[in-house]
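All protein chains but one are shown at their positions in the complex.
And now, chain A:
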Amino acid sequence: MKKIIKYVILDILRNKIVMSYTVFLLIISFSIFNLEDTAGKGLLSLLNIVLIIVPLVSIIFSTIYIYNSAEFIELMVSQPIKRKTLWLSIFVGLAGSMSLAFFIGAGIPILLFEFSATGITMIATGILLSIIFVAIALLASVCTRDKAKGIGVAILLWFYFSVLFDGLVLFILFQFSDYPIEKFMISVSALNPIDLARVLIILKMDVSVMLGYTGAVFQDFFGSQWGVIIAGIVLSAWAAVPLLLSLGKFNRKDL
């Protein structure tokens, strides 16, 4: 397994896309922190990158990578290697390189400029989001044989998680505005990893505005140790469940 992981990572590094993604993150993070007056404001601008760019790059790159290495996968399957080992190695290689890219590109500037609870939360959620969207990409690519369709599905999934879902939430909130649905909203936010990550970060960042009644409900949950642990479990589940589903599909897939 180690050998395959090594091969996947080397292959990704040779690809140069991930390298340029890292450099891009690095340049953006440093310029943001240098442009803004305070490190707190820089963190705020970085939030958008963590919540939009990281999932986008993770999901699309991983999908394309899987399709491009179809021949490699076929070759490997013909060898005496379990399909499970192969698939997990690909996942670990992809997830590892995407998280590493994020950590070097955004994590190190954050640690340098804003070494605080907010900064660390942001790094942790950024890495988790990278892993989650690699897992979702694996699921998307194993479900469709056609490359164009697969990439389309990946983009749609990203669009759903970053925009459409929030639109639906807004709609629900206005339909049920007469009811006390704050607690319900906490469980709804668990249905979208990007939302969950965002809530975790802003509860640390915009403390003042979150102190109204609604904010107090969220703070009560996510601010407590149990809340953070549960949020961490939910985020891990968002990586584990698509991965296991895709693994099951891959095991039975007719290559």
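Note that in this section a contact is a pair of C-beta atoms (placed from the backbone, for glycine too) under 8 Å apart; a residue touches a chain by one contact, two chains touch by 3 or more; residues count from 1.
What we mean here is this: contacts and distances are computed from a predicted model.
Novice: Since a chain is absent, check the UniProt entry for it and pick the matching name: "Nitrous oxide reductase family maturation protein NosD", "Membrane protein", "Dihydroxyacetone kinase DhaL subunit" or "Ferredoxin".
Specialist: "Nitrous oxide reductase family maturation protein NosD"
Novice: Tell me which residue among A:32, A:47 or A:154 touches the hidden chain in the full complex.
Specialist: Answer from the full complex: A:47 touches the omitted chain.
Novice: Sort through A:104, A:181 or A:245 and give me the one touching the missing partner chain.
Specialist: A:181
Novice: Which one touches the absent chain: A:32, A:137 or A:202?
Specialist: Residue touching the absent chain, from the options given: A:202.
Novice: What chain A residues would touch the chain not displayed?
Specialist: Listed in rising order, the touching residues are 37-38, 40-41, 44, 47-48, 51-52, 162-163, 166-167, 169-170, 173-174, 177, 181-182, 185-186, 188-189, 195, 198-199, 202, 206-216, 218.
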